[in-house]
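Note that this complex is displayed minus one protein chain, with the remaining chains in position.
What follows is subunit A.
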Amino acid sequence: MGRGEKGEKGAQGVMWPLMGPGVRTKPLRPPPLPLKKKFLIKSTRFTWVTCFGFKTANFAERKRDMNILDEKGELAVYEKMPDQVKISHKELERDGFGRNPFYQCLVAEVSEDHKSKDGHTKVGYSLFFYTYSTWKGRTVYMEDLYVMPEYRGKGIGKALMATVAKVAKEQHCVRLQFSVLDWNKPSLDFYLAKGAEDLTAKEGWHFLRFHGIALDNLAREAP
């Protein structure tokens, strides 16, 4: 377990992040479904959004992916905290597409003829980043996973997560972590079915934070 299994090249010389320039798409294998839904699945593409640098990610791609922020608005509403979205498109762009990206993002995209009622072709996304466990090493933390309600039940969420898992595997990460609100039964069921373990229940871990004024006060106490 851990990075670099026996027989593999190992992590030597592997640069992080491991993405090349431009955008790669991967067509999905359409699952067997009734004719109406099959058509929709066939058109679903996954765009591997690279967070490499201003020179290699062209402006059109960055602009196009800015409606991730609109989707975040939707996710915030689902989690019942819409007034908590404080960052702008500008910050999202700077933090994801600069020289030193703070996150990676995958989007699920449908073709123009399957766009949503309000005209979107990007219908789901996952935002994640790398973290580190002092016990096990490289880990992926999935911060957001979201599919618009009208596109659920078609395997998009599952495929997004499988792609995150694939990236984790390529980067020799040993674990994927994320957090879920305790009332969010549909999500809890989704993750538990995939072999996820609730560490809060199992090992008693609680999330704490120093936020805003509390953080400022702590910093101010320094001599």
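The working rule: contacts are C-beta pairs under 8 Å (C-beta built on N, C-alpha and C of every residue); 3 or more make two chains touch, one makes a residue touch a chain; residues count from 1.
The definition used in the following text is that contacts and distances are computed from a predicted model.
One chain of the assembly is not displayed; among "Diamine acetyltransferase 1", "Sorting nexin", "SERTA domain containing 1" or "Probable cytosolic iron-sulfur protein assembly protein CIAO1", its UniProt protein name is "Diamine acetyltransferase 1". Taking the complete complex into account, residues 1-3, 11, 15-17, 68-69, 72, 75-76, 81, 84-87, 91-92, 95, 102-103, 127, 129-138, 141, 143-144, 158-159, 161-163, 165-166, 168-169, 173-183, 191, 194-201, 203-219, 221-222 of subunit A touch the chain not shown.
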